[in-house]
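In this view, the complex is presented without one of its protein chains, the others remaining in place.
== chain A ==
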Amino acid sequence: MEIDFMDSQIKGVSTGTTILAVTFNGGVIIGSDSRASIGGYYVSSKTINKLIQVHDRIFCCIAGSLADAQAVTKAAKFQISFHSIQMESPPLVKAAASVLKELCYNNKEELQAGFITAGWDRKKGPQVYTVALGGMLLSQPFTIGGSGSTYIYGYADAKYKPDMSREECLQFATNALALAMGRDNVSGGVAHLVVITEEGVEHVVIPGDKLPKFHDE
């Protein structure tokens, strides 16, 4: 997902992805599509992984310039790992999100990447944090991001309920991704989902043809 400066001269426009994270009763689900594109004309990868594990129970999904996002998450992963060893306890999700935020804010001139951090910690349980392009940090019960997210704001706002069960939440996230990937030309491929709870981390991959179909397809 290299930046095509013809298309995205306005700072703040996310390019080529759909990402989301939703809390449920006892955990959080983080999900993304798997398409990497160049300028919206060419799919450079159909099966890219946008869900990066920064610690045992903390994941990050990336939007924007893939190169910038990979560099930032690599640095953040190191810092969080070191911090966790020094503290002799797993890091708080807020701490991981803050590390990302510091990197984004202090280098805002050079970077064009946004993140959604989600995870579980002993103190506050399941949490979702958005780190926007310029370095804003915001905690929300659920959040969607990337270019594909614009097509599913209505669906997400209408269908989200607090304290869902794991299955309800999985259905919600899958539907949201499917709808976004169906309308956004730069989102597609397979749906990657990760379910994070106190017990552990579970990856769910839904290939394109197994995604839920909606009546207009």
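In the analysis below, contacts are C-beta pairs under 8 Å (C-beta built on N, C-alpha and C of every residue); 3 or more make two chains touch, one makes a residue touch a chain; residues count from 1.
Heads up, the rule we're going with is that contacts and distances are computed from a predicted model.
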Point to revise | Chain excluded from display, named as in UniProt, from "Proteasome subunit alpha type", "AP complex subunit sigma", "serine--tRNA ligase" or "Calcineurin B homologous protein 3" | key: "Proteasome subunit alpha type"
Exercise for review: Quick one: say which of A:50, A:94 or A:192 touches the chain that got left out.
Suggested key: A:94
Point to revise | Residues from chain A at the interface with the omitted partner, ascending | key: 83, 86-87, 91-92, 94-95, 97-99, 101-102, 122-123, 137
